[in-house]
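Missing here: one protein chain of the complex. Every other protein chain is in place.
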Amino acid sequence: MMTPRTLAGALAFAVLAVAAPFAPAWLVSLATVAFANGLVVLGLVILWRAGLVPFGQALFYATGAYTVALIGRYTGVHDVFVTLAAGAAAAGLVAFLTGFLLARYRDIFFAMLSLAMSMILYGVLVKTETLGSTDGFHVESGTFLGFAPAGALHDLAFYWLVLAVCALAALQVAIYFDSVAGMLGAPVRDNEIRVEFLGISVNRLIHLKLVIAGVLAGLGGALAALAVEHVDPSMSYWTTSGGFVFVTILAGAGSVAAAFVGSLVFELVRSIAVDLFPGEWQIALGTALLLTILLLPGGLGSLVGRLPRLKRKTGAA
Amino acid sequence: MLTAFAILTDGLVYAAYLFLVAVGLTLIFGVMKILNVTHGSFYAFGAYGAATAVGIYANADWPDAAGFLLMIALAMAIGLMLGLVLERGILRFAYGRDEVVVVLVTYAVFLMLEDVIALIWGRESYGAYQPMVAAGNIEIGDLVLSNYDIGLVAIAALVAGLGYWALKHTRYGRLLTVVIFDRETAAAFGINVKVVYTVTFVIGAMLGALGGAVMAPKISVTLGIGVEVIVLAFAVVVTGGLGSIEGALIGSLIVGLCRAAAVHLVPQIELFVIYAVMALVLVFRPYGLFTQAQPRKI
Partner (left out) sequence: MINRISVLPRVGVLAAAALAGSVSLAAAQQPAAPIKIGIVSFLSGPAASPFGVPGRNGAEIVIEALNAGTAPAPFNTVGLGGTKIETKYVDEAGSTAQVVTEFRNLVQRDQVDAVVGYISSGSCLAVTPVAEELKALTVYFDCGTPRIFEETARKYVFRPPPHATMDSVGAARYLVAKHKDINGFSGLNQNYAWGQDSWRDFAGAMKVLAPKAAVDKELFPKLFAGEYGAEISTLLTSKSQALHTSFWDGDLESFVYQEQARGLDRRMPIIYTTGEASIWRLKDKMPDKSIIGGRGPNGPLAPKSALNDWFQKIYIDRYGTPPTYPSYQMALAVLGLKVAWDKAQKAKNGKPTTDEVAKAFEGIEYDGPSGHVKLALSNGHQGIQETAYGTYRFNKQTKQPEVVDVVRFPAACVNPPNGVNADDWIKGGMQGAKCN
């Protein structure tokens, strides 16, 4: 299992983990949220490779987040391992159920149907005044198997948890991409009917991918809820889904690392734009993204993949 | 009884609004297969252009009819220029790429245009209410209807009729229909698909701006009006079927009537209605209401 790429990935995560205590606190917080969102993007990469782009991943993101929040609020359980598992499982269940309908659709219809589902959840959450409607409610700090650090140590511990979860997810997805089911993504995108003729049920395959993406999105939402310590219905709104799709395309579907790199770069660029241009940051952000899309056809992920080739050309044996 | 009548009129007015917003989008979508997020910007520019026009003619004391025409003309001119600049200047560099990448380009452009609007017109909101006030109203029992709303329904019907006739009975309209159906074959027949793309995008932009212009007298023209309109337009287009004007019309009517009924009778579900209708239609007709049968490509 220790392929060169896996080794590189593991090292990258290790560096990110070790660098954290020396990095400024605001950067660690930003990176925590960015990596949590990176999980959602990872799920979208899986689906994109199969030619599907849902505009409703926020449904699973919000499901994961609200599961964590509701468990904390009504049962008093704050242990992150329990709530994360519950959040991922809940999102997976929703993905499994909605997948029966969604797997039958393609292209824009798939995108809009998944959007409709996320907006229905949004409507339900907005109407639920006991959960604070659009204001949402507070999520208590997560505890780690009874260990409850406070303040800066908690932020650091949580960052490491997010890194660990992302590393695990990245590994799993990389293995998946090397498996038959993962590799069937591209053929399904190119020509479904031929894949059917090979004897494989495309709908079942897509259903599986939907569940995997749903679990990843739910995990991302659960982590985000714990990182920001707040949930609200906008986590299910279509602009949230749009944001994830945005980052996915920005990152490119080239590799697993792309999802996290893209997510981090996006959050950084947005923060810098808001910092430098408080009144015009949308133009700045839009321009930066437009340039990236037009100049880097493979997305940001292609930058990371390109460098080894460059190194080789410049004389490294 | 009056309630039923109110539901009918409200449904028609809302349907007119939806149709005017969605018709340009379904055209662009049908021909170019692009989810054009910038459509929201066309709507917004049309509305701001109309507000400017109303400002001009209100101060110059023109007759209302002339002012209304100026409003429409200015908005469509803005749509024309904007559509042309965007398509030739930015969009065409993204054509060969994955469809979703093109969506992203339109989204990035939409973000930028939002701030461009703020730079041109500032962050204040504008009123363009003069045409609506000038139109007056009529009373039917307890119910008072605005003549402007009735006019909107007429305009929507006119656009629907013209569009349908243009697509089915003019030479260029039939070219467009061919490209909607199968781009490759159309190109193989010698149709200049690139020009068709540009023309379609411009027409779509003008229709989007028209939608914004006719709605401007009813609303407060402010930053962000393009955003909400996008999802509504997409929902209607998907419900009706891509590239189909009759689909956009029927889709708008269904959603409009359902929503009006919800507001009068069951206000709690008003938030979901458009999505529930769309989902329901998709369950029974996975490609929307009006799409031609596509041959399977092996």
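Letters A and B mark the chains as written, and numbering starts fresh at 1 in each.
Criterion: a residue touches a chain if its C-beta (ideal position, glycine included) is under 8 Å from a C-beta of that chain, and two chains touch if they have at least 3 such contacts.
The structure presented is a predicted model; accordingly, all values stated were derived computationally and were not measured.
Chemist: Of the listed residues A:G38, A:G72, A:G99 or A:G136, which contacts the missing chain in the full complex?
Modeler: Of all options in A:G38, A:G72, A:G99 or A:G136, contact with the hidden chain holds for A:G136.
Chemist: Identify the residue among A:T98, A:S114, A:T240 or A:T292 that touches the chain left out of the display.
Modeler: Selected residue, touching the omitted chain: A:T240.
Chemist: May I ask which residue of A:P4, A:G76, A:G146 or A:G199 touches the chain that does not appear here?
Modeler: A:P4
Chemist: List the residues of chain A that touch the chain left out of this view.
Modeler: Missing-chain contacts on chain A: residues 4-5, 7-8, 11-12, 15-16, 19, 23-27, 29-31, 33, 126-127, 129, 132-138, 151, 224, 227-230, 232, 234-235, 240, 243, 257, 261, 264-265, 267-268, 270-272, 274-275, 278-279, 281-282, 303-304, 307-308, 310-312, 316.
Chemist: Under the stated touch rule, tell me which residues of chain B contact the chain that is not displayed.
Modeler: Where chain B meets the chain not shown: residues 2-3, 6-7, 9-11, 13-14, 17, 114-115, 118, 123-125, 127, 129, 132-133, 135, 137, 142-146, 148-149, 215, 217-220, 222-225, 227-228, 259-260, 263-264, 267-268, 270-271.
Just so we're on the same page, only the chains that are shown with their structure count from here on.
Chemist: Would you pull the chain B residues touching chain A in the complex into a rising list?
Modeler: 29, 35, 90, 93-94, 97-101, 103-105, 107-112, 114-116, 118-119, 227, 231, 234-235, 238, 242, 268, 271-272, 275-276, 278-279, 282-283, 286-288, 296-298
Chemist: Taking the complex as given, what residues does chain A use to touch chain B?
Modeler: Residues of chain A touching chain B: 48, 53, 101, 104-105, 107-109, 111-113, 115-117, 119-120, 123, 126-127, 191, 193-194, 238-239, 242, 245-246, 249-250, 279-280, 282-283, 285-287, 289-290, 293-294, 297.
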